[in-house]
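A single protein chain has been omitted; all remaining protein chains appear in their positions.
And now, subunit A:
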């Protein structure tokens, strides 16, 4: 048994060694699409963040979906209405925290910073000495790692060494010292992509690499490019990776597929936000603020809509608004939604007509279809309201 285990370990090590050997052909090779200047100021900008969060949406069922945990027990409680409402608010706050986007920052370059060159210490040993500050409670980024070279040079360690030492003394759960095979071997990553396991790859990427590392940029770019081809954007909706993905497309002027998906799924306000984001990133002189504020008034933020959905349990079934509610749920839209749709459609058509849109025919077709569906829905909505004698509010 023991022998078997050690054999297996050996095999595993061989795999790792092979993987390391194959790094040159691995997915970490520079991606075609790179951030040529620092995207961080534009990404962390409050408006951009708001747009991205709105595009991400907040589907509580997806955020709080069933996961494998060590302790799968459950707890049943009595709660008063106030307690329940507090819990609902807490739930939304926690969901927002879970949807916090990983930052998009520039790739950090290694800079040689020599502290001292003591020629007298040359050949004092035949290996380097690494000194790590392991003070308790210090952040990883501010932890000093210094290397004394065999030729007597005392210098700050490279980023790679710093990360290694950090991982050695303060291991991050899930981060491996070696490159995971998934990221080292091209065929394994390709397999993951082919199976559309985008969220899994991106989650693992976040654990393994820092956002300023080139591997992080290359692999995430690779995933986003694959997503753009497979058009499975819905897989990332309500996850923390949707924002960076939309930002990536907007930065590299390839939003049309995502836009088409949003129009097809009737997320028109998201489509407007995406167009606005691309205008903002590329400094295109189109006034989008007015449309956004107008839409903002008509549309609740994802957090608000999630909270109202949770609070709908308080609604009594024998209420007066019952019929009205039922009509809304059957059609899926309210009056403000129809109004918002008109504004967004105007903005989107303006974009399609401009020279920035690349897949004009496809987008126009989608918009036309949506318009027809919307018109029918509106007629049905009004007819139902009239039939039930509900006052137009």
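We adopt the following convention: a residue touches a chain if its C-beta (ideal position, glycine included) is under 8 Å from a C-beta of that chain, and two chains touch if they have at least 3 such contacts; residues count from 1.
The rule is short, and it goes like this: contacts and distances are computed from a predicted model.
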{"item": "Absent chain [UniProt protein name; select from \"Putative exosome complex component RRP41\", \"DNA repair protein RAD51 homolog 3\", \"Small ribosomal subunit protein uS5m\" or \"Cell cycle checkpoint protein RAD1\"]", "value": "\"Small ribosomal subunit protein uS5m\""}
{"item": "Option from A:36, A:75 or A:229 whose C-beta touches the chain left out", "value": "A:75"}
{"item": "Positions on subunit A contacted by the hidden chain, ascending", "value": "60, 64-69, 71-81, 84, 87-88, 91, 94, 98, 135-137, 310, 313, 316"}
